[in-house]
Every structure is written in structure tokens, then in C-alpha cells.
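Note that one protein chain is taken out, while the other chains of the complex remain in position.
Let's turn to subunit A:
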Amino acid sequence: MINKYRWWELVFIYAGMALFLVFVLAPFAEAFFVSMRPIDAVFRIPYRFFTEDMSFQAYRDMWTSVPMLGRYIFNSLFIALCVTLLALFCIIPAAYSFSRFEYRMRDGLLGAFLAINMIGAAVLIIPLYKLMMTLGLLNSYLSMIIPGAAFTVPTGIFLMRSYFLRIPKELEEAAIVDGASRLYTLWRVILPVSLPGIMVVAITTFINAYAQQFLFALTFNSVNALNPLPVGLYQFFGRQAVVWNELMAASLVGILPVLIVYVFLQRYVVAGLTSGAVKE
């Protein structure tokens, strides 16, 4: 058979896979080991993977040494959720428009949206800062939500559009013939059948929004109570004596929400992320 491997080929593939996974997962494993050690064992020389005094103590202590940890995690989830909702509100109608109607400038506009993907948010940080200042949004959730959403809209439109394109036109034509308005048709006919596609877009947007909260929060927000997790923990990272075991424990707890989403909705995530690399 074509897929039959000889033993040395199998050894080679598994060895390669193991090396690859070590590179990918070592930081997580090490973060976990560090979080299990008491702080004096963290700073022990020579380096040892396992020590006898491992415990979950850091996971208890971190709530007192990072007093706002719960708040940071809540902020992260809250911001990512709002970004997702705001983005979906923009993405769904726009993608529907691009997929269903013929009009002048359509392809130009779609191209313009996709071009946004090429621009990093950091490039626009000066006018964005002034804009947030003018609108009085500095130090508010909105200063992190609105820009966050804007930069996820293009990929979302592209993903959603390719999903809408696969839905047969006859479906809404039948509804229109029955006298339904077009907005009603979008809301009651198209959206229900596109739920799997909307799921992919929503999950992709959520994960991206959760992953990329650093720049806007660092720049636009200086109220600690509003900080998302990455910036909240960054303050502790920057200190002279970093309490590594607790920082790692807090980091691991902070990535738990996305890991859970990922493990349970893995198929959607992979579909969304790989097609997010725009090709056509």
C-alpha cells in the first residue's frame, strides 16, 4: 500500500514530530513546571526540571500578589466578547452585500477592506491616540474595543462572504416572492442557515481579539482596573524581582479560556484561521 511506512520511516516521522512538538510546547511545559515550584526553587542552581517540593501554592498566592488578576481576566474576556459582537454587526451585512449584489465599486470596496489586513495597528498609533483623546475615550473599554474590532472586520468579511456565496440564491428569492422585505429575509432566512459560518467567524474573531489586546491597552489605557490580562501582567513582568512562579501560574490561567474554546471547537477554529490567510 502507498501509505505503508517502513519501520525506519516511522521512526523518522515520529522523531521529527516529537522534535517539532517540543519546540511548540516547551514554553508551556516550562511555564507549568515553574508555576509548580516554590519561588526559592525557581531560583535554584543548577537547573532541574523536577523538584521534590512542587505544589499548586503559586496558584493560590497569585490572587493576593496580583490582586486584580480576576479583574484582568474578566476585562480580557469582556473586551474580546464586545469586539466580537461589534465586529459581527459590521461583518454580516457587509459580507452579505458583497456576496449577493452586483453594483459599481463592489470589487474595489472589497479590495479596500482586504488591504486593511496589510496595515499593522501600530503604524496608525499616533492619529489613533489623538482620535481617542479627542473623542474622550482614553482610559475606557471603548478605546480598546473599537480599534480592536476595526482590525478584525476585513478578515471576517472575507470569511463570511465565502460562506454566503455557498448558500443558494433560490432560498431568499422564494422568501422575497412571498413578500418578505430584504432585511427580514437576511435576518430570518439567511442568518439561520449560515449559523455554522457565523460560528467560524465569531470564534476566529474572538480568538484574535483575545490574542491581540496588548498594543491598544498599553497605549490608550492607564486605568489599571480596565487593563486586559496581557497588560495587567506586563507590569509584573517589568519589575526587578519578577515572581516567576506566580506570573507563570497567572499566565496559564489566563490562556485557559482560549484553550478551552480551542479544544472544544477545534474544527471551527482551524477552518477559520487557515482560510483567514486570504487567497483567491
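Heads up, the rule we're going with is that contacts are C-beta pairs under 8 Å (C-beta built on N, C-alpha and C of every residue); 3 or more make two chains touch, one makes a residue touch a chain; residues count from 1.
Here is the rule we use: contacts and distances are computed from a predicted model.
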item	value
Protein that the absent chain corresponds to, by UniProt name, given "Phosphate transport system permease protein PstA", "Fe-S cluster assembly ATPase SufC", "OmpA-OmpF porin, OOP family" or "Carbohydrate ABC transporter membrane protein 1 (CUT1 family)"	"Carbohydrate ABC transporter membrane protein 1 (CUT1 family)"
Identified contact with the non-displayed chain, of A:24, A:177 or A:241	A:24
Touching residue (missing chain; options A:81, A:199 or A:255)	A:255
Chain not shown: contacting residue from A:62, A:91 or A:159	A:91
Subunit A residues touching the omitted chain (full complex)	2-3, 5, 9-10, 13-14, 16-17, 20-21, 23-28, 30-31, 34, 42-48, 76, 86, 89-91, 93-94, 96-97, 100-101, 103, 106, 109, 113, 115-131, 146-147, 149-151, 153-154, 157, 182, 207, 210-215, 218-219, 229-231, 233-234, 237, 244, 247-248, 251, 254-255, 258-259, 262-263, 266, 269-270, 273-274, 277-280
